[in-house]
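Provided herewith is a single structure, encoded as structure tokens, for subsequent inquiry.
One protein chain omitted, others in place.
For clarity, chains are labelled A, B and C in written order, and residue numbers in each chain start from 1.
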Amino acid sequence: MFLLIKFTLLYAVVLMLVALGGMFSERSGVINIALEGIMAIGGLAGVFVLALCGDSLPSGVLVAVSILASAVAGILYSLLLGFSAITLKADQTIGGTALNMLATAVAIVAVKAFNNSSAAGNGAASAKLSYSNKAFIYKIGPLTINIFLIIGIIILIVSYVFLFKTKWGLRLRACGEHPQAADSVGINVYQWRYTGVMISGALGGIGGFAYIVPSVTTWNFEVGVAGAGFLALAVMIFGQWKPFNIAGAAVFFAVFRSLANIADSTVLANLGLSKNIYSMMPFIASMIILAFTSKNSQAPKAEGIPYDKGAR
Amino acid sequence: GCGSSSEENTTADNNQTAAPAATEAAAEESTEAAAPAVSADGKIAMITDSGDITDESFNQITWETCVAYGDKNGIEYQYYKPAEDTDEERINAIDLAVADGATVIVMPGYLFGPAIAEEQDLYPDVSFIAVDVTEADIVDLSGNAVGISDNVYICSFQEEQAGYLAGYAAVKDGYTSLGFLGGIAVPAVIRYGYGYIQGINDAAEEMGVDVDVKYYYGGQFYGSDAITARMEGWYQDGTQVVFACGGGIYTSAVEAAEQYDGKVIGVDVDQRPKIGDLCITSAMKGLGSAVNSALDAYFGGNWASIGGKSEQLGLAQGDYLGLPTDTDSWGFTTFTVDEYNTVLDGLKDGSITVSNDTENQPEVGSHVTVDYVE
Amino acid sequence: MSEKTKDVLLSIFASLLCIVIGLLVGLIILYCINAENALDGFSRIIKGGFYLKPKGIGSEIAQATPLIMTGLSVAFAFKTGLFNIGAAGQYTLGVFGALYFALILQMPWYVCLLAAMVCGAIWGAVPGIFKAYFNVNEVITSIMFNWIGLYLVNELMYSTVSGMYDQKTTRTYKLSSAAPQSLIPDCGMSAVFKTSSTTIAIFIAMAIAIIMYVVLNKTTFGYELKACGFNKDAAKYAGINEKRNIVLSMTISGALAGIGAGLYYLSGASEWNPQVSTALPAIGFNGIPVALLALSNPIGVVFAAIFVAHISVGGAYLPTKYYQPEIADLIVAVIIYLCAFVMLFKSVVVSKLSRKKAKKEDVK
């Protein structure tokens, strides 16, 4: 049971962080299908920091620096989406898809080049990085939690406050709902859309790092983040672009994801369901729920439509 | 701990020291002896089957052996990765290697069977060394069995014997709740696993204790969050030791073991130096030394001694399999090296037999329950 | 020159521009990693399958075939206003259909191909139904059904249906030995390319591309589908059943991806490995850049797919001593990223041209 709670929390925080990122991007009007790739790049940067200066820094500093690195890398990578979707007004879904494919290739080549330079250099380095995650993990009684749980809760609350209690939130949302209206009252739509995309980059990057670090100490970048980014997109839609709903949806998805991995050590082992079945379930569940809720979807009205100041 | 880079520790030299003592010594000797005869005008090519040379398993061990051999003797080497996981691309990779001037091609993995069948006669001047490949694997693309030609040497190992030893020793040492975490269910992995269960069974019957085993293939040769989670579940559920048998997948078992004071059994080479004390032993096979001696035969002008041969290397043939017995690597508390040697002898002289059937799950007695997790 | 040919030339120019930039980036990457061998590596990529004649050409053909189909799948959806990111899932289902009919039912190849098509079609239809009747965006549904499909197929092949998965090779049984009647005939092509799996599949794919071109441009059915794609409200106004058409578009799109799987696996080149469960077939996703590169023109898809197969194969011939094989993936990915801008390149060129024209007219 503790294990189920542990893994549910672990995955839920990841999904929530990334889904919140997606929410910011979409609330500003940009569909961010590149979350999967952003996660991979953010995770890569964070892990690089851990692998490079894992021993030389005090753990508090290490945690801060590595998380910062993942956020910054996520932001930088998300700027590629911003550039294509906002500045060049290209199709957002297509740009995002391209970035997803690019991310894995970049991560593999980068890790291999890194391993090559530090190892024998015979061209045979692996796409794996090893690191220590001790600084991120805490034990409370029988329950193991990681630092991202705390960060996640803080970010959840901050997201809510930012979006609904500050003027920036109001402006960001206006850009996703009616960019012409925002523009006409002097709000710089391009700037806010970049802001939205960059926040999603930061949260996606941290989310990718949070996905990789607490559970393992070696990561093979050939798999990217194994579909977690797409799952987060589903969580975001499921959560109807609202922070607390997203948190709830993340927990729901996380329960199934955990079960897929640990069902054989719980009472559910008697059901004899295979991992594949558990893996399928959150997707099927969200499809069913989407079918019932989509009629009154809360999706930002202007999402996916490039804003062209000159257009009428 | 395991936080250190895996690269340094998995070098070929480590392989060699990790290989069973007798074989290793033999390999060393022959290298030394044949050294003057080694002609450097060959070129080694190694081709991976479906994985990467960084799988921390057969591909990597083979590659590192080739690298060490090449560096030592000043021979050029390169590896090739087929564009796709298909026989055709493996064939293309052989063509490419030959086109690049390779004179001896090393191929680890039973998947090379059809490629060898198709290519062996096309390049009579090129020598092929295939490990983990059996005669049954050498079929042409339509599935008809083909004999091997003189320019081909294939060998495979009786991993079930190493697995047997590991399982037997673990139960003898007092463990009653065990796990098997395989990588991809390739025949070698299955043989390890099924041997492991047979060893567990024999020890449990002997001692009359009840033992339960969880048995699972992760489907990958690397650790990941999902596998770690599963292992945490096992350890938390009472599993005491897990035989992590699939390249880098051991990292997940180790992660989980560290949190729950569990133990791990390594595979292929002695993994205790890499993993640390929670690795109680490793089921080893002499893959590196087999490759090494085959290369020696080729470059030493003795190809004829192995060409056209298909060898199934087991304890009857030499010390190709076993557990590490150095005091540094001996992680058992009650089980002794003497007891180990007794079983080892039994396997060598055939008084103990281990089935190598990979199609059917091994039969177990009333003391053992195996939970095959899907 | 008529407007239409001008437009076609402009499209081709934009696509070529994107390819050239992508390749240049690739060359720069090669230089950064190992300057000495960059040119040699680059020439291997450019030569593609021709570096290893004739087998390399054979494998280029083998890889291009399913790519044409997934490219057509995505392009067809694009033409009808939908983004089918689910080709990977439909392809996966297609694999199951083809192999089930081949290995279990021992059917001739065309029946198996049909089965692959139907399975893909079903997996495409579902997002279509969700879009038409529940107003759920097809992108998100397709993504979800990709994963559902992958887990489902793996579950079916690995444990539910016995007789498909070969324990010994850890993948499905080889068709050449277990179901030779299900292999697509090669009509002597294998001999030409010294391969075993170069079959007429490539011609089937090309024929389908031509059929798709005709259907989209010459028939009332294509007229309706495209009308729905451009403006579904106007289509509805014109009495076209736009919901049915959305479902139909996605169904056909899925069927095309399914056929792609059938053509590939029924050629006997490869077997499905249900244990590698974390990855969707890349061929499904690579259909997207192929379609983009071709600006969704079915004939263009054929060339784009061959091009992508060409540099992928070439990438595999990179000397591993200096370069990781993934460099090829990286270059393809860069080209894909640039593909998102093909339309943009095109409109930039158009506006440059029209500005020039306007200036000329001003002068007059």
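Everything that follows uses one rule, which is that contacts are C-beta pairs under 8 Å (C-beta built on N, C-alpha and C of every residue); 3 or more make two chains touch, one makes a residue touch a chain.
Everything that follows uses one rule, which is that contacts and distances are computed from a predicted model.
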Record lookup, UniProt, unshown chain, options "Dihydroorotate dehydrogenase", "Multicomponent K+:H+ antiporter subunit A", "ABC transporter related protein" or "Branched-chain amino acid transport system ATP-binding protein" -> protein name "ABC transporter related protein"
I'd like to know which visible chains would be in contact with the absent chain if the whole complex were considered.
A, C
Out of C:20, C:105 or C:238, only one touches the absent chain, namely C:238
Of the residues C:13, C:133, C:203 or C:221, which one touches the chain left out of the display?
C:221
The missing chain sits against chain C at residues 3-4, 218-221, 223, 226-227, 230-231, 233-241, 351, 354-355, 358
Over the whole complex, note the residues of chain A touching the chain we left out.
161, 165-167, 170-171, 173-174, 177-178, 180-188, 301, 309-310
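Everything below uses one rule, namely that only the chains that are shown with their structure count from here on.
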For the interfaces A-C and B-C, which has the higher count of C-beta pairs in contact?
A-C
Can you compute the centre-to-centre distance for chain B and chain C, using the mean CA position of each chain? Integer Å is fine.
38
Quick one: chain A and chain C, Cα centre-to-centre, how many Å?
28
Chain B touches at least 2 other chains through residues 79, 224, 374
For chain C, residue numbers touching 2 or more other chains are 158-159, 277-278, 320-321
Flag every residue of chain B that touches chain C in the complex, lowest number first.
50, 78-89, 91-92, 95-96, 99-100, 110-111, 118, 139, 141-144, 184-187, 190, 217, 219-220, 224, 358-359, 374
For the chain B and chain A complex, residues of the former touching the latter
1-8, 11, 52-54, 56, 63, 67, 79, 214, 216, 222-230, 232-234, 236-237, 248, 251-252, 255, 259, 371, 373-374
Touching chain A in the complex: which residues of chain C?
29, 33, 83, 85, 130, 134-136, 139-141, 143-145, 147-148, 151-152, 154-155, 158-159, 277-279, 285, 288-289, 292, 320-324, 326-327, 329-330, 332-334, 336-341, 343-344
